[in-house]
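As you look at this complex, bear in mind that one protein chain is not there, while each of the others sits in place.
After this line comes chain A, so read on.
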Amino acid sequence: MYFKLFYVVSALSLFSKCLCLGEKDEIQNHCDLLRQWLAPSSVRVELNKKGFHREVTTTVEFRSKELSSVKVLLIHRWPRDVYVDPYQLASLSDQNNWKILLDSAIDLEVPAHKASGFVTYVYPFSTGPTSKLFKVTIPIHGRYHKPSFDGKMLKSVDIEVPELLLRSEKCAQLSSLEPHTVVDAPCTASNSSTCSWVKVKPQQDLNPVSFQLPVGDGSLMAHVCGGTLLVTMICCVALSKYMWKHQVI
């Protein structure tokens, strides 16, 4: 009887060991695939439109084939010279193939020197089963800047290339993907939990894209003040004079 028990137990343990090994193999597979995704991929940033209302288009292209369990995250670190309109983003959300999370409340009206930079987390989802391309277009708006006193009519604004992060639900051993850095970030745009993500090293050091915003000419301050007050005073006096002359008695 004991021999029978011994055979059953060893058979069971052998079977479970096979299962574990099988699972371990699968995890290893997923992690290997993830590593493939980490292979140099291109991140391109383009700026569209002109003036104070622009569009920043980030295009990410992967070398390896698509794997449905891999999630992509783009982290944009925006300067204080620009802002995004959360209400505009919400109204566009049903047309887009991405979801966005902001790290702080945005004041839509404050000038640049009173504002602060902010971070956006963009979670694109793929457009098809075999797509290796992700395209995200974020509308941004320029803030008013302090007037310049050095004759410069335009102020330069730099937009950094976003960080590209990946994670796979089926690969938990991100340490096996060294030397790639592991960072913590929200799992999804609903910000209900934090996950570990792997940062993709950029193909080459990418320079930020930049555009220019007009600024007021501070050197004209005296002329503008004088001119404005003079014209308004003249209008005020003229209007008073005619009202006095044609008053309703």
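The rule we apply is simple: contacts are C-beta pairs under 8 Å (C-beta built on N, C-alpha and C of every residue); 3 or more make two chains touch, one makes a residue touch a chain; residues count from 1.
What we mean here is this: contacts and distances are computed from a predicted model.
Peer 1: What is the missing chain called in its UniProt entry, if the choices are "GPI alpha-1,4-mannosyltransferase I, catalytic subunit", "Metaxin", "U7 snRNA-associated Sm-like protein LSm10" or "Exportin-2"?
Peer 2: "GPI alpha-1,4-mannosyltransferase I, catalytic subunit"
Peer 1: Which of A:S93, A:S156 or A:T228 touches the chain that is not shown?
Peer 2: Missing-chain contact among the listed residues: A:T228.
Peer 1: Tell me which residue among A:W98, A:Y121 or A:Y144 touches the hidden chain in the full complex.
Peer 2: A:Y144
Peer 1: Could you list which residues of chain A touch the chain missing from the display?
Peer 2: 50-53, 86-87, 91, 105-109, 111, 144, 146-147, 153-154, 211-218, 220-221, 224-225, 227-229, 231-233, 235-236, 238-240, 242-249
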